[in-house]
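Coming up: subunit A.
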Amino acid sequence: MSRVHVTCTINGDPIEFLCDGGQTLLDALRDEVGLTGAKEGCGTGDCGACSIVMDGRLLCSCLALAPEADGTTISTVEGLASGDDLHPLQQCFLEGAALQCGVCTPGFLVAAKALLDRNPDPTETEIRYGLAGNLCRCTGYDKIVRAVQTAAQTINES
Partner candidate 1 sequence: MPVRVHLSSNLRGPTGGVAEVEAEGATVGALIDDLDRRYPGLGDALRSGVSVVINDLLIAHPDYEPVADGARIYFVPQTAGG
Partner candidate 2 sequence: MLTAMRYASPTTVAEAVDLLGSDPDARVYAGATDLIPQIRAGRPEPTVMVDLKRIERLCAISSNGSTYTVGAATPTADICADAGLTAAFPGLVEASGLIGSDQIQSRSSWGGNLANASPAADTPPSLIVNEARAVIAGPGGERTVPAAEVATGPGATSLGPGEIIVEFELDQPPARTADAYLRLIPRTEMDIAVVGAAARVTLDADGNVAAAAVALGAVAPTVVRVPDAEAALIGNEPAGDALAAVQAAASAATNPIDDKRGTVAYRRQVAGVLARRAVSMAAERAREQGGQS
């Protein structure tokens, strides 16, 4: 059984890894690349905890096969901050107490970043539908929605 050699760019870094043909991208990121920010909450694309962006598209990495990453550019939650400077979304999640247990937080941040990249000034409803693929069982979403609103404002003002 031969493993597949994948070359891609993750969070700006050139990365090579070996994976099985049937391995999910989530498992490869976590087990082969060592990036454990994306979490497996369901394995069926229903919770969004494994959200990443591949070639500009937001997706659940549990529903992608790892070999598909060859030649792509991927960003994960680990790439959201620049050095010590947190992304405004991260800062607003912190200041707005938009996380409790924190296990869904990486997925929310990645999805919210994709949402704001596409729609820099979303309404509350657009945020709620835009993040409907990410489950949070702790917060009731109130503070998450507010944090995304505040972050959008911060980004738009800067």
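Here is the rule we go by: a contact is a pair of C-beta atoms (placed from the backbone, for glycine too) under 8 Å apart; a residue touches a chain by one contact, two chains touch by 3 or more; residues count from 1.
Picked so that all candidates are chains of the complex that A comes from, given by their letters.
The structure displayed is predicted, hence computed values, not measured ones.
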Which numbered candidate touches subunit A here in the complex: 1 or 2? 2
Would you pull the subunit A residues touching candidate 2 in the complex into a rising list? 1, 4, 20-24, 27, 43-46, 48, 51, 57-60, 62-65, 67-68, 70, 111, 114-115, 129-130, 132-134
